[in-house]
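My structure is below; once you've seen it, I'll send some questions.
Shown here: the complex without one of its protein chains, the others still in place.
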Amino acid sequence: MRVLPAVLLGAALALAGCGEKSQQVSYSNGRYAGKPDTPAWAGDEFKNRADWERAIKARNLRQNEYQRTSGRGG
Amino acid sequence: MQLTRKLPPGAAQASRLSRFVQAVPAGTMDRRAFLKRSGLTVGLGAAVSQLPFNMIGRAKAEAAAAKGGATEVHRTVCTHCSVGCAVDAVVQNGVWIRQEPVFDSPINLGSHCAKGAAVREHGHGERRLKYPMKLVDGKYQRISWEQALNEVGDKLLAIRSASGPDAVFWVGSSKHSNEQAYLLRKFVSFWGSNNCDHQARICHSTTVAGVANTWGYGAMTNSYNDMQNSRAMLFIGSNAAEAHPVAMMHVLHAKEKGSKMIVVDPRFTRTAAKADHFVRIRPGTDIPFIWGVLYHIFKNGWEDKQFIRDRVYGMEDVHKEVMQWTPDKVRDVTGVDEKDVLNVARIMHENRPGTVVWCMGITQHTVGNANVRALCVLELALGNVGVSGGGANIFRGHDNVQGATDVGPNPESLPGYYGLAEGAWKHWCAVWGVDYEWVKSRYASQAMMEKPGMTVSRWIDGVLEANEHIDQDSNLRALIYWGHAANSQTRGAEMKQAMEKLDLMVIIDPYPTAAAVMPDRKDGVYLLPAATQFETSGSCTASNRSLQWREKVIDPLFESRPDQAIMYAFAKKFGFDKELTKSFQLVKGRDGWEEPGTEDILREINRGTWTIGYSGQSPERLKLHMKNMYTFDVVTLRAKGGPCDGETFGLPWPCWGTPEMKHPGTHILYDTSKEVKDGGLCFRANFGVERNGVNLLAGDGSQPKNSDLDGGYPEFDHVLLKKLGWWDDLTAAEKKAAEGKNWKTDLSGGIIRVAIKHGCAPFGNARARAMVWNFPDPVPVHREPLFSPRADLVEKYPSHKDMKTFWRLPTLFRSVQEQNKNIGKAYPIILTSGRLVEYEGGGEETRSNPWLAELQQEMFAEINPKDANDQGVRNDEYVWVETPTKARIKVKAQITERVAPGVMFMPYHFGGWWEGKDLLEKYPQGAAPFVRGEAVNTATTYGYDSVTMMQETKVTLCRFTRA
Partner (left out) sequence: MARMKFICDAERCIECNACVTACKNENEVPWGVNRRRTVTINDGVPGEKTISVACMHCSDAPCMAVCPVDCFYKTEDGVVLHDKDLCIGCGYCFYACPFGAPQFPQTGTFGMRGKMDKCTFCAGGPEADGSEEEFKKYGRNRLSEGKLPLCAEMCSTKALLGGDGDVLADILRERVVVRGKGAEVWGWGTAYGKPEKKAEEPKS
């Protein structure tokens, strides 16, 4: 399994060697073409982004059980 | 090349990783990769074609969301194991739309396992049994509740009048709430029989009996949370990572902080994968292993001599037995080298306090009661009992198996371990407000009233055994499975025969269960839809003895009814509804049904259950705890400030005295460093004050903190109070109630109050018994399993003598063992069974949950590569597994070194197949679980514990061939 890409890559080089045009397309990050989305903090619940981030951070800390086992409360 | 655009940096590495994720190499294939390859994950078509109820549920949920009705949050507790994880259920217009983590819970801090994270599916219930059904000409037909109650009721009454009340066996449930379990014991008593039981029999009955006889109470001594204080954790016969995943949060937290984790198991379990040390033993050799560890402890003088001197009886008898287990003998019997045994002893010695954790790997043996006592002795020898971080952390199974054991349908006792003697009956009749003579008249005789009933593990013999050999008038003729999986019990092949011989089988359950499809019957089976715990309210007791109150989340789905409503309906049919509900207010349930209010039932439990301190946990106090979870400390479980200040979460029993006494509950049993009023205790005086001239009470200077009595004392009663001059501490009303009573039967709670006021434990202060003289093996000794691969060891360590009547039935030990002494030649592989994280018990409920079922789609057997190669079996092929019963089951082979050569492991959650055949067409339409498979117990063999009738599931023999 693991040798497969190398073999394919070899084949691609071989083709190039025969004067074929390279099929490798140069990459650029495309621009998003879909519907626009609103940010998570856009709803009525939060005043602004900072407010939302505060809420998320507080919530995030609840994934840390050390918050409650070392007597820090929360 | 698959990418036609420029490779972003790191993509080459990325594609390597993606292959790693998508195709784990065969050598390290896990269970899920294995299942994927078995082709079942593409069985989506089949799943979708059976989705009607799911779609209805979802459509409803979405319609509700669209309407934007107000949402409510109901706090409940997961129903899948004994950890007790809190769940916040978000309900909109009566539909359970979301499930949120309860970070505030000091037990689970928001965490769940696969099952807990999927409980909202109970709000869909797509594969539920939806209405009462009756087997007509081999097919299940829908009937009305009225017809069901009348037909079942009439048939039961006819059997009762023809063959007596003992001809019916009532299998209750460890998934009942405390209130339902309690009400069922009362209900069966009024029916006139002790023939009732529940899952605890086949789960931790040996623990309860063994541990209670050692030091007083049959329960986990500490808590999951308290393991954070352990410096060593010895897991033996426990696979917590699959059976109690959220407990592993506390365990791994402790390990992170330096606690040493040892796993002793025949299998390299997922728990073992997290351990510092793994020791593989031969199944069924726990006592030689534990004695091997204790041998090194004694030899090196590592035992806690002071503790033994003050608080233990009979250690010298143990010492004699232990010193015979020299390292060479231990190695021969268990397969463990001396250095590994010594290593365990050294770790436990050097890291105190240390705790021992055990589960079914210890309990489900013919020597289960002795196994658990050997572990208790180990902890006693190390002085690890009654201390934070120590103890016997016995992880129980079902969500309310502890509570159902404490107050539920047990054949040998009324609620609260009061037993069945006349005094116990009179106590409970007084609590129930019924006439003792009336209850007696319901029974066949006073003798039958005081004789323990049959056990759920043996009901099949109650049907099949010749009548002259059983210790009651009639054989069993009717069976009620009220929330129990038939496929979790051994000897399935004989169970099928028994089911076919019964006159009547009634299954009261949210799901049809395997019992609905096992027998080849044409009629005489009724299925009655029960509601889950999310469709009613009530309390449940977690493994650590904490009680939690569940709010009702949604109304009962389809035509299901809460168990207490069904009990009340049958009581009306049987004519004892007034007696059953004397102190309960009736509340209106669905469709105008009446049912006893769950708060009232709990208050009655409070008023009667003094023995184990179920008396202080009023519904009001429990609800206050549920509301104020955030105020409780995670390690001590104690509330700091707030309305529950100083109380322990869930008021773990014993929560002494009346609710008004405000006892905080007992977090750690037998902890003398605290006052009894703050949850301190000592060992219970339950076995007399002396034996053969040896004092059984605690030594001088050993008593709970600030006790007015020094050293040991017997249990409290009116005489002792008077002798001590404390009688006048009682109020006039208390004096009246307490006269002639003891702490267990004084309905005022005054004796308990006064004892605690003086810093004393109401149950006395005695020594723990390392030697339990009333058991068949007072000091645990090794006895080979009935089906052993070692004929030589069977001769050296034979099983017990057969018993003629034991729980009303003849019970075989040595004769079975003798007969099968050389069976290892024909059946060379040891067969053992256990848990998967995705499923619970017999698995009907969890295999009917698509979110879980998708994760484990096929029954399998773990086989060591050596054994597989010897049989020419390749991974993922079907094999036929055959046991000495000649029953054959067809399962997929999973080849893995998780098991040792010569050992096969199978999960026990599957059902719905019978000897290679899928029974899908036998299920009521639309109510078959998504995943069905062969039940391991179709093939399991005979074997029961010599005290509790626990079934042997962990050691039998088998052979297998390619299918």
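Lettered A and B in written order, each chain numbered from 1.
Basically, a contact is a pair of C-beta atoms (placed from the backbone, for glycine too) under 8 Å apart; a residue touches a chain by one contact, two chains touch by 3 or more.
All values reported here derive from a predicted model rather than from experimental measurement.
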item	value
Chains in view touching the one left out	A, B
Among B:G164, B:G218 or B:P245, the residue in touch with the chain that has been omitted	B:P245
Among B:G110, B:G368 or B:P929, residue touching the chain not depicted	B:G110
Option touching the unshown chain, where B:E72, B:E256, B:E350 or B:D435 are the choices	B:E256
Contact set of chain A toward the excluded chain (per top definition)	27, 29-43, 45-46, 49, 52-53, 55-57, 59-66
Where the missing chain touches chain B, by residue	2-6, 8-11, 13-15, 17-18, 20-22, 24, 28-32, 41-42, 44-45, 47-48, 51, 58, 62, 65-66, 98-101, 103, 109-118, 120-121, 241-242, 245-246, 248-249, 252, 256-257, 268, 270-271, 273-274, 278, 837-838, 850-852, 854-855, 862, 896-898
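Keep in mind that, in the parts below, only the chains that are shown with their structure count from here on.
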item	value
Whole-Å separation of chain centres (CA-atom averages), chain A against chain B	45
Touch list for chain A against partner chain B, complex	1-2, 5, 8-9, 12, 23-28, 62, 65, 68-69, 71
Residues of chain B defined as touching chain A within the complex	1, 4-8, 12, 15-16, 19, 23, 103, 106, 109-110, 228, 249, 253, 633-635
